[in-house]
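Quick one: this structure, given as structure tokens, is what I'll be asking you about.
Note that this complex is displayed minus one protein chain, with the remaining chains in position.
The first chain written gets the first letter, and so on, giving A, B and C; residue counts start at 1 in each chain.
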Amino acid sequence: MFRKVLVANRGEIAIRILDALRRLGIPSAAVFSDADRAAPHLRHADEAYRIGPAPSAQSYLNMERILDTARRCGADAIHPGYGFLSENASFAAACEQAGITFIGPPASAIRAMGLKTEARVLAQAAGVPTVPGTTQPVSGIGAARREAASLGYPVMLKAAAGGGGKGMRAVAGEAELEAALRDASSEAESSFRDASVYLEKLVAKPRHIEMQIFGDALGNLIHLGERECSLQRRHQKVVEECPSPFVERHPGLRERMGAAAIAAARACGYVNAGTVEFLVDEQANFYFLEMNTRLQVEHPVTEMVTGTDLVEWQLRVAAGQPLPLRQDEVSWRGWAVECRVYAEDPGRNFLPSPGRIERCEPPAGPGLRLDSGVEAGYTVPFEYDPMLAKLAAWGSTREQSITRLRDAAGRFVLTGIRTNLPFFSELLADAGFVAGQIHTGYLAEWLARRTPPAACAEQETVAALVAALASAAAPSAALSPLEAQARSRGSNWRSAGRDSLLK
Amino acid sequence: MFRKVLVANRGEIAIRILDALRRLGIPSAAVFSDADRAAPHLRHADEAYRIGPAPSAQSYLNMERILDTARRCGADAIHPGYGFLSENASFAAACEQAGITFIGPPASAIRAMGLKTEARVLAQAAGVPTVPGTTQPVSGIGAARREAASLGYPVMLKAAAGGGGKGMRAVAGEAELEAALRDASSEAESSFRDASVYLEKLVAKPRHIEMQIFGDALGNLIHLGERECSLQRRHQKVVEECPSPFVERHPGLRERMGAAAIAAARACGYVNAGTVEFLVDEQANFYFLEMNTRLQVEHPVTEMVTGTDLVEWQLRVAAGQPLPLRQDEVSWRGWAVECRVYAEDPGRNFLPSPGRIERCEPPAGPGLRLDSGVEAGYTVPFEYDPMLAKLAAWGSTREQSITRLRDAAGRFVLTGIRTNLPFFSELLADAGFVAGQIHTGYLAEWLARRTPPAACAEQETVAALVAALASAAAPSAALSPLEAQARSRGSNWRSAGRDSLLK
Amino acid sequence: MKRIIAVNGRAGRIEMGRQGGEVRFSLTWEDAAGSVAGLCEAVEISPGRWSLLWEGRSFEAIVDGDAVLVNGTSFFAVARDPRDWSPADNHATGSGPAQIASAMPGKIVRLLVADGDPVEAGQGILTVEAMKMQNEMQAPRAGTVRLRAITSGGTVAAGEVLATIE
Partner (left out) sequence: MKRIIAVNGRAGRIEMGRQGGEVRFSLTWEDAAGSVAGLCEAVEISPGRWSLLWEGRSFEAIVDGDAVLVNGTSFFAVARDPRDWSPADNHATGSGPAQIASAMPGKIVRLLVADGDPVEAGQGILTVEAMKMQNEMQAPRAGTVRLRAITSGGTVAAGEVLATIE
């Protein structure tokens, strides 16, 4: 095992890894920026070193400084967590050159999967399905008609140089194709100064389902089943679960997707933890999207259902040990659902809400797991992402795990700042979600159609009484009642005004 | 299901049950004494009713008042938790008469198992082994010689009217028998005014291993495996685990003990959750001790390993539903260990330590479970037992579960009062415990032989620095340094003076 | 004791008095959707944490700044002694130059106009970034923008007034 491991990250994932190191008896070193001197992750480590000012580019992304810190404190391995430098092939290569073990895949595997177009070619070569379509721009309406007909409608026109939804048009049938091609080309021209568009089969109501894979340096590669991550807001996962209700309903699908994921991983010489993301259509066809060459945020749901400790596995495998389980020893029991607790105000269009946490009282009880990066008295800085914690619940059935998580979200007392916990309390009770009828567009539709629940009259009265009782003790009221009347909070998400957040 | 369930208990077990009711959507009512108006369990319930002054006899044991409260609030079932009225056959019968479901076994089963001598006869009749011996007093040294020889040495002489270790003598061989019989009879005479003694086979280094059983009203009875509870202090369990390391090493033992436990339960017409306690010797012979006709404190370790929710099962079975699993559907995965967190000071001979909790910051992470009855700002009353919470850890192996629990005990910040958490940090690292080499006398031996770990010099320096830094902010020091010098805390358990606590 | 209250924008008046360990109260909502009166037992368990028993029902209420969390549901709730409040207080927001305040703490990443520029209603004035999200602050009406002493790269607090439109 390692002499000392430096964890090049912050927040809940740094704590997750530092705690695992402590339990394995491996000395650990944390790093921190000037904004994080008071952050809890320092106090989960044996050692802690400053690596620069608040901006990530000068601290958590500062490769030289991190490598230098590792060298100077005697660390022989670096765990990058997720985000930051975790998928940076140059960093992995620099570690290798410095004789420091990068706890993750080889730099070559990161590089192979890092370029999304190359990854797609690599997957195809390995026999892994990708979304059918042209990879070259269509040369005119005639060619477009022929290719669309061979793919079969509906199809999607996409800007070759595109991204962010610009230059994209869904086409339901041939009658719409010519106009759509004109519009998409024109939008692509104005957005990217390149009018080229290409055709892809349109996947209607796709699910985002990903396979957790794991490889060791001895050539073993296994999968640990799937996670369903179709509940997304602005392409960010907000609720994840293991297994997928869709895969559970389709016998053999897990095995087929697992085999495909392993094939993709093997094609790039993969070692350590990785995730192969698929788009899955309603007919259970699955298409390679991309591979995340690192530990995933949502790894706890897999751990809860398979009874594994993937961070421990990462350390063991990086130290040259074989995988603890063979494929036929992997088993799945029950269900686990996770929600990402963010410092954001669902009552004000999910606006970031950094600041000082007054109370932090997580719920407790059967099946619950909390991976937290915060504590009472901690000031959540505005410089980094808004994830505070991951709250997950295991149950013997999907229904029980959802019930436990919903109940836990409602009982989690986290005050001083706003969080998305009320949003989860409501979303996890949604009939469509409970029925497992979800897809990547589901959450946006739900947010648009949802009716805020009526306030419970008794609770409203109690709120009034306690506000009055508390005011008797300490007169606050910076606002006059009429000002206060203009403000409202809690359930009024849809009418919170137009979305003024830029990605 | 029930219209409303009243929970006739307090603390962590009341919260465990009230939370289960809320998750099942069943309205709940809590009860409280005057000492518990501020207790957290009230705030886990939909309704809460005062039932009397602080002393248990006038509140939590006040059957009429509790039944009357249930009637008046419209509850059609009562869950007694453990302790208090949970094994009171009269209360169960009174509930039955009042048309209120007692969530537990029938009064007749409680009664049958309540008298320990009758329970032993009942177990024998059902073919369940009990410790071999005479049940009639021995009539003289000649009879004693014959009976001891037929039992085989070592044997134990026990006062027929006895208890509390008085009039007991272990006898290794026939040479010691005559003197031991004289001493035991004489001590029995002076202690109980009855010189009668009887003979039992001496079980050397016995383990306390209990089987969790569950029955429904349709006649189904299954077992959910064993719990090893051999780590005891003053006959109180302090650490429990599932499975037992001993049973794991003896193929077939679980099945045999399970069958015996079911036979005992069937003999008294058992329904709902129950536990059959066995004494197990080093040769894997097991002997019926008694049956606990209620939910057990340590039920979480069974839940974690079998993936069940026994409180939910209790409610379903009490409502007439069948058991959710057949015997062949019960499966065990991994290992779980639990420790009972008490308000007691291990540095002062485990003296009770009620009072105000300043911080309550439980650890979080993979495999951990907390069943807590307390919160920051709560004043633990001196009127009730000292259990604050149960901290448990699951792991894929026994080693992993112990490591996780030890680490969690060390990271649990609970200040303002003293707790036994430091004791667990040390005990869970003991080589004998880690090797699973335990018996009911193990903990007493360990406490007697243990060497307090030397203070870490760096931590000692930090303590001095922070005390000094904090004093600069707020001058405290009610004690002069020389007075302070006389006081010490933490690891000096053995030398903490003679045991002046009365049972 | 009398208080003017507002709960999630709903205004009302409350009168209450201690009666032994209990609180007798009478609450009247201004929207005339009814009033509620009763007797409840309210105990402040620890600072800011209340336990209320009201007709058998058990509530936990936690004071969270100008919100109250009741059994997990957050209500924006303020109370004011009517003697401390005059109707004039309500005019503070109505008149004078329109203010542009930051909706969240963060860093100013872009100034989109210069001090003294004429602006249209809805025109972007500056962009604040927090937690990897950018929020564009816009002019609430047309006029001349007056920037406060702010610079690109500077940090701002939530509610801090960054500019006015005259």
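To be clear about the criterion, a residue touches a chain if its C-beta (ideal position, glycine included) is under 8 Å from a C-beta of that chain, and two chains touch if they have at least 3 such contacts.
Just so it is clear, the structure is predicted and the values come from calculations on it, not from any experiment.
Though it is not drawn, the left-out chain touches A, B in the full complex. When you scan B:Pro53, B:Pro352 or B:Gly436 for touch with the missing chain, the hit is B:Pro352. Among B:Gln97, B:Ser150, B:Ser331 or B:Thr415, the one in contact with the hidden chain is B:Thr415.
Interface note: of A:Met63, A:Ala263 or A:Ala376, the residue touching the hidden chain in the full complex is A:Ala376.
Hidden from this view is one chain, which touches chain B at 343-344, 348, 351-355, 358-359, 382-386, 410-411, 413, 415-416, 422, 425, 455-473, 475-490, 500-502. The missing chain lies against chain A, touching residues 29-30, 37-38, 42-43, 45-49, 73, 376-378.
We take it that only the chains that are shown with their structure count from here on.
Relative to the centroid of every protein C-alpha atom shown, the closest chain centre, again from C-alpha atoms, is found for A. Using the mean of the Cα atoms as each chain's centre, the chain most removed from chain A is B.
Centre-to-centre spacing of chain A and chain B amounts to 42 Å, using the average Cα coordinate of each chain. Centre-to-centre spacing of chain A and chain C amounts to 32 Å, using the average Cα coordinate of each chain. Between chain B and chain C, the centres computed from C-alpha atoms are 50 Å apart. Shared contact sites, meaning residues of chain B that touch two or more other chains, fall at 376. Under the contact definition stated at the top, the residues of chain C that touch 2 or more other chains are 57, 59.
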